[in-house]
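Below: one structure, written as structure tokens.
Missing here: one protein chain of the complex. Every other protein chain is in place.
Our next item is chain A:
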Amino acid sequence: MPSFFSHAMVLRGLKVLALNTVIAIAITLFDNHSFGLNLVYSHCIGISIWAFIEVFNHFLVDNWQVHVHRLLFIVPVAVVLGYFTGHLLTDLILGTTSFQYWKQTPRMAFGMLFVSLVAGGVISWVFVSREQLAAERQNLEVARRQASEAQLKLLEAQLEPHMLFNTLANLRALIAVDPQRAQTMLDHMIAYLRATLSASRAPSGGNTHTLADEFARLQDYLELMAIRMGPRLQFSLDLPDALRAQPVPPLLLQPLVENSIQHGLEPKVEGGSIRIAASASDGVLKLDVEDTGMGADPAELLPPAPHTTGHGFGLQQVRERLATAFGERGAMILVAAPAGGMSASITFPLKA
């Protein structure tokens, strides 16, 4: 809920004042009272109605999308209350007794009340729909900006200069001593870069590729890391044939595997192993990434705070992509293995 006196409210107030003036002019054209009198009535009633609507809205409406039907009772109640309050105000200001008028010409008084009701309803509706439209446009803008920011961050995470230059340095070293292996390494690197670049350009969570593709990309990355880390890194990939064609969001597991390497195995003096496996049971696909690395800071097992960098961003990204693609039916569990190391499991419905 925004604070009560907002910029938008001041704007609405100005519009109400303008409308009240217009109404006063219109009434003066059709009755025999003076413009000044009508102006006082019109403003007192108009401002009162508006004030009641604002107060009710402030306390009863959090979100226009959800609560818009509440206008159905807010507007009539506010109009009736505002109408009488406005009259009382006018009496206070001018020293008149407008309630005489109810006794003398009740039909006309009810007519005026009815007109106020219709006008209040229409005006409220116009205000609400305009502001709603503006808010929606703003949300869309924010979402678009966040999406492009996320894509850029993903690309940055993947093309981290340290990773890139170290890999190139290794490639250069290999060219001299083992051209055959250098070529293989280059092929893995090309596949890795291609996957990274195309994933960063695709709409997030939009397209999918097969689990076999996903495992092939992970293999590219792990082969690169295995050349760099030498005997300090062992890895295994376990994909049952039956699951090869399962569709998954591209590079969904990549951040988990990178976390395992960067924060688990690379900093560990003796190195270790990483195991990636897919399995299925009861219509649920389960993807596991387990390492024997440094293990986690307990804070990393919690949902990340928005300001966390590196590690947190990867996990947050996996969570967001799971939520976009599978909603409630997708889940990620991070567990610190008792023997040290981390274990991450992603589950989502199997495609029949």
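Criterion: contacts are C-beta pairs under 8 Å (C-beta built on N, C-alpha and C of every residue); 3 or more make two chains touch, one makes a residue touch a chain; residues count from 1.
The criterion applied here is as follows: contacts and distances are computed from a predicted model.
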Protein name (UniProt record) of the chain left out of view, among "LytTR family DNA-binding domain-containing protein", "Acyl-CoA dehydrogenase", "Amino acid ABC transporter permease" or "Protein translocase subunit SecD": "LytTR family DNA-binding domain-containing protein"
Contact residue for the chain not shown (choose from A:Arg70, A:Lys268, A:Lys286 or A:Arg319): A:Lys268
Touching the absent chain when the full complex is considered, from A:Asn170, A:Gln246, A:Ser260 or A:Ser343: A:Asn170
Residue touching the undisplayed chain, where the options are A:Arg12, A:His87, A:His188 or A:Arg228: A:Arg228
Positions on chain A contacted by the hidden chain, ascending: 161-162, 164-166, 168-170, 172-174, 176-177, 227-232, 266-269, 271, 297, 299
